[in-house]
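Structure incoming, see below.
Removed: one protein chain of the complex. Kept in place: all other protein chains.
Which chain is which? They are A and B, in the order written, and residues in each are numbered from 1.
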Amino acid sequence: MNHNTQSRHRVLNFIADNTILAVLGALFIAPIVLVLLTSFMSGRQTLTASWWPDPWEWDNYVKAFTEVPLASWFANSTMYAVLSTVFMIVSSVPAAYVLAKIKFRFSNVIFLAIIVAMLLPPQVTIVPIYVMWAKIGLTGTLWPLILPNLLGSAFSIFLLRQFFLTIPSAYADAARVDGAGEVGVLLKVMVPMTRSGIAAAAIFQFFYSWNDFFGPLLYTSENQQAWPVAYGLATFHGSHGTDWGMTMAVTMLVTLPVVIVFFFAQRVFVEGINLTGVTG
Amino acid sequence: MLTPAILGLLVFFVYPLVANLYYSFTSYDLLSPPRWIGLRNYTYLFTQDPRVAAAALNTLWLVLIMVPIKILASLGVAGLLMKARRVSGFWRTVFYLPALVPPVASVVAFVFLFNPGSGPVNAALRSVGIAGPLWFNDPQWSKPTLVVLAIWVMGDVMIIFLASLLNVPREQHEAAALDGANAAQRIVYVTLPAIAPVILFAAVTGAIAALQYFTEAAVASGVASGKSGVYTKLSDVMGYPADSLLTYTEWLYARGFGSFQLGYAAALAVVLFVVTAVFMGLLLRRFDAFNPDGRS
Partner (left out) sequence: MLKASIAATAVMVVLAGCSTASDSGPQPEKDAPKDLSGNISVWWSQSDREADEARTALEGFKALYPNVKVTYHDGQSDEQIAKAIATNADIDIAISSGPDSLGTFCTSGAFVDLAPYMKRDKVDMSVFSGAAKEYTQLNGEQCSLPWLNNAYGLYYNTDLLASAGVTEPPKTFSELEDLALKLTTYNADGSIKTLGFNPLMGFYESLPPQWMGTVNASWMPKGEASFSTDPAWAKLMTWQKDFIDKIGYDKLQAFTAGLGDEWSADQAFETGQIAMVLDGEWRVAFIQDQAPGIAFKTAPMPTADDNADAYGAGYVSGSTAGLTRASRNPEAAWAFLKYATMDTQALVTAANLLKNMPSTEASRTSPDLTLPEASDTFLHIVSNPYSVTVTPALSGSAVGESVLKFMQQFQAGDVSNLQEGLTKLDSDIMNAIELSK
């Protein structure tokens, strides 16, 4: 009897929890569904209360490419994201390795500086940095956002360092005993063992660049040829005789690459997020 | 191997901090050399600027209201997923998915969904007889609507909470249960203390992110005001409606790069630096936490 009520209690609990989850989940998914449906509506229909496309305006996805330079936006975003990511890996992996595994006099000072640089709002230093790029003559392009990655990105160095710390030093020591130099240790021993960490850092960098709005606003707003998707989308509604249907189609298209990358690398990604947050 | 990174720190961190301080005492528009004007930027900032107070208060609002709500929401969902034993797979993805949407895309979508006249949200409210508010077009509602957006994209914080909740040893719960603690007591005495450092981390990084809140507010103002087009000055529409969405960093951008008062923008940046430093201090007191192997 007692056992029976307890299990019934458990079943009721189970149903209650899952019902709440289902309702909440539906609320979280609803915006995406509504945006998707709207992206198939004509401009006039988006201004009505109906939420099911009638007729289906498949054309929105074609018009998105013909009425605005969406292809150019995608090309720019891809360049920004891919180059930033490659540059970041080349520069940040060695730096993170050194900070994690090699003891030297100022390592703590440098690490502290990296944390502060990572946390500092970019707007704090934006005036001198903008002036610097203006003097060099690279404003109006995405290079001021790409090139700094050659000198490491504070967040990536931090993240990668945390990954390197999880690898026992014994492996590196063994390689050193075998006569490998630090570069050899890094490339032959450490990198293969932190592949998922590097992948996570790469994905974060890719997403950051793909989503970046402030940087492109600052550096490329005056040069439409250099606009990436995030900035283009922000100016999209309103400038080209646009309607919400088409705007939502572009919104879907801008989001799609991120979602695809996520589903291919979900595990690595979640691991990475946890490493940024688990401190206690 | 560290040289590029050190160079990076010097060029993009140390030098700009120093140079920014210098610029803050000048009048500078890039066209003629910076002109030393002493404390005039600061006097204007603290005594005359008609919009900086609104910008600072809006940002403070985001720190004090949006950040805690987002954290509570993430904790709530993470706790619910734990309780329903749905920690991985489908449900986790459902709640995480919105966090993946690029911020500009999510704001554009929200301005459409919450459009007071033709948006689906108010259409749904109307169908049950409620006259919905003006959301992004009402100074009273614009920030709360951004909070709704922040809750929608809480996935990254939620994942961190989930991981730390999973790390809470089961034995502690069982021991507490044996001692007669009920579910609520177990949360207060077992779960919360165990994940407190993670909550603190999320709160401080969330606060620092809120201090630089820019994209969502700027895009919401632009699209909701109907003036986001190619040749609108973005800094003209910033803050719409009625400066309710004007954030501190937007104001810095508008002064610095909308009107090219770079000296004044530098002064605003110095103040932002000081405020951020306080929050960073909170985090860096736990500097050791960044060194899991105890090395510091």
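One rule holds for everything that comes next: a contact is a pair of C-beta atoms (placed from the backbone, for glycine too) under 8 Å apart; a residue touches a chain by one contact, two chains touch by 3 or more.
The model shown is predicted, which means the values in this text are computed figures rather than measured ones.
K.L.:
Sort through A:Pro31, A:Pro94, A:Pro128 or A:Pro257 and give me the one touching the missing partner chain.
P.N.:
A:Pro128
K.L.:
For chain A, which residues reach the chain that was dropped from this view?
P.N.:
Residues touching the hidden chain, for chain A, are 43, 47, 128, 131-137, 139-140, 221-224, 237-243.
K.L.:
Counting contacts across the full complex, list the positions on chain B that touch the omitted chain.
P.N.:
Interface residues of chain B facing the absent chain: 2-3, 6-7, 10-11, 14-15, 19, 27, 29-33, 40-41, 44, 48-50, 115-118, 126, 131, 134, 136-139, 224-227, 229-236, 241-243, 257-261, 264.
We adopt the following convention: only the chains that are shown with their structure count from here on.
K.L.:
With chain centres defined as C-alpha means, what is the inter-centre distance between chain A and chain B in Å?
P.N.:
The computed centroid separation for chain A versus chain B comes out at 16 Å.
K.L.:
In their shared complex, at which residues does chain A touch chain B?
P.N.:
It comes out as residues 14, 17-18, 20-21, 24-25, 28-29, 31-32, 34-35, 38, 46-49, 51, 91-92, 94-95, 97-99, 108, 110-117, 119-132, 134, 148, 150-152, 154, 157-158, 162, 165-166, 182-183, 186, 207, 210-211, 213-214, 217-218, 221, 224, 229-231, 233-240, 244, 247-248, 251, 254-255, 258-259, 262, 266, 270, 273-274, 276-280.
K.L.:
Could you pull out which chain B residues touch chain A in their complex?
P.N.:
Counting only chain B, the residues touching chain A are 1-2, 4-9, 11-17, 19-20, 23, 30, 77, 80-81, 83-84, 86, 91, 93-95, 97-98, 100-105, 108-110, 112-113, 117-118, 120, 123, 126-127, 152, 156-157, 159-160, 163-164, 167, 195-198, 200-202, 205, 208, 211-212, 214-215, 218-219, 222-223, 226-232, 234, 249, 252-253, 256-257, 262, 265-266, 269, 272-273, 276, 280, 283-284, 286-287, 289-293, 296.
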